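A single protein chain has been omitted from the complex, and every remaining protein chain is retained in its original position.
Order as written gives the chain letters A and B; numbering starts at 1 within each chain.
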């Protein structure tokens, strides 16, 4: 499979300079490993030095780097090279026929009372339970489970092993045992949502768990019951969000973070990797972190031992300060 | 689907006051969002103020709040409103026919030498291997795997994607490579256990991994080989328990905690979210925590940098204290 440079700019725009429309492109590749039949891109001006040595047939660049790029060979000039690159990968996938065909794979188990759009693709060994809804052009890869009454919007992608609508974790203690609280809500997922492999989104206890339009969730994420995730928020792998927490729009949550339950996180918040969010965040656009810095094990052991006495250390400093102040007082006498 | 208030108290007890037995209930809903056809409940007296403004048809309350509840309208008075609410959700699920029917779904793969109780429900695309046992009224939702010789008790619920009896992670190092230690034990799960989506419980190396009666595990939990979890212990999502650790009864382990291997945790221990348990806990009923506090990223950077020098900081304080003492000594001379 290959595409001509001319086909690419016809489909995606941008201006092809210093190269021929007929040049065949076999692959999209990073600048450093691209060969003479490859299309590449330069997003970060910090890597402009790599441009000169790249063997790529053509490089996607921003206007500011047009001169440097032309000195090397063909380029496509466009205001946002990274977005252009993303669209090029989409064009590539379409051209190579990588998109799954619409329809329900014969091995999938779809309840007769589920509603699946004709343009949706339900992959092998998926399960869609009674009353569930799958929207237009949505793709369930292999082995996805969608529970009863859960609704998935249009143009979503659910990767293998995703579980939508398992019961939320709700129990009432009674006499030392746990009474199950049946989870009577469902999960509602908007349009253009992507959900990574083996990620779980639990149904709500009484009302629904909601994932708004454009949300992107990576693999092995846990979304507990009655959580709401705002539009276009992205969350990296292995993150956990506990029950009833509301996350605003356009947040970015790095991998393996944890957000405890019943919090409210303002829009455009950025949470660093492995950070545990234990209080609500009301100011939009903040950046929060809480990670124990890694160290050589021997150093860590010393520092960790001291950390367990940190409050005492503060008291000792306070005592020294007090003594110091007493001295000054007596000197002033 | 709806139920009359009279049906509810007939089934669950409690005393209906200030309302008519014939009132139809369409839904169970939280106090704040409940409408005039909804049953709600008040568990925490702190939220008693919400009572006055709730539009619920009827509210489940404790005797102490009977007066306030009646001032508003109908209520069901019961000593433990939360447990009553749990039972109401169960009644609801039964009435709506949400419980899965007994039997083995035709798409499930059940080995002829597995033993599945007639009242159990094996959902779509489950796998039950040779010699496995599934007890009375136990429900395997979709896409659950139960490995060879693993035994699951009565009235358990296993959510989609659960894996029971994958091999424990056991290897002997030899010449720079790893020799597999075949995992010859199994998994034994008691009665009334619930296991969340995509949770994994590994088989033991030589003896069995054991989950005792009434244990509740949330989603995406990892239970390693030869772990034993005591009766009625509950564990929230994304927690990991390493090999051979023994956890007592009635513990509560919050989400994303980690318990390293070969430890023993006393009964009724409470572990906070994201806490790493690195030593045994012998005293029952304790509450343990170890979480790096989240902060504004800029503050965190400063504090983390200092943390890496914490031991040195303690040495500096010690030196100041020593100098101080030396001073006092010389003053006393």
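Operating definition for what follows: contacts are C-beta pairs under 8 Å (C-beta built on N, C-alpha and C of every residue); 3 or more make two chains touch, one makes a residue touch a chain.
Because the structure is a prediction, the values reported are computed rather than measured.
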Q. Which residue among A:2, A:15 or A:89 touches the omitted chain?
A. A:89
Q.
Out of A:19, A:131, A:160 or A:261, which residue would touch the omitted chain in the full complex?
A. A:160
Q: For subunit B, enumerate the residues touching the unshown chain of the complex.
A: 107, 109, 125, 127, 129, 143, 145, 147-148, 161, 163, 166-167, 169, 171-174, 176-184, 198, 200, 202, 205-207, 220, 222, 224, 238, 240, 242, 258, 260, 270, 272, 275-279, 286-293, 295, 299, 302-303, 305-307, 309-310, 313, 316-317, 320, 323
Q: Could I get the residues of subunit A that touch the absent chain, sorted low to high?
A: 27-30, 33, 80, 82-83, 85-87, 89-90, 92-93, 98, 105, 107, 123-125, 141-143, 157, 159-161, 192, 194, 196-198, 214, 216, 218-220, 232, 234, 236-238, 250, 255-256, 273-274, 291-297, 300-301, 304-305, 307-311, 313-314, 317, 320-321, 324
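Going forward, only the chains that are shown with their structure count from here on.
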Q. Centre to centre, by mean C-alpha position, how many angstrom separate subunit A and subunit B?
A. 26
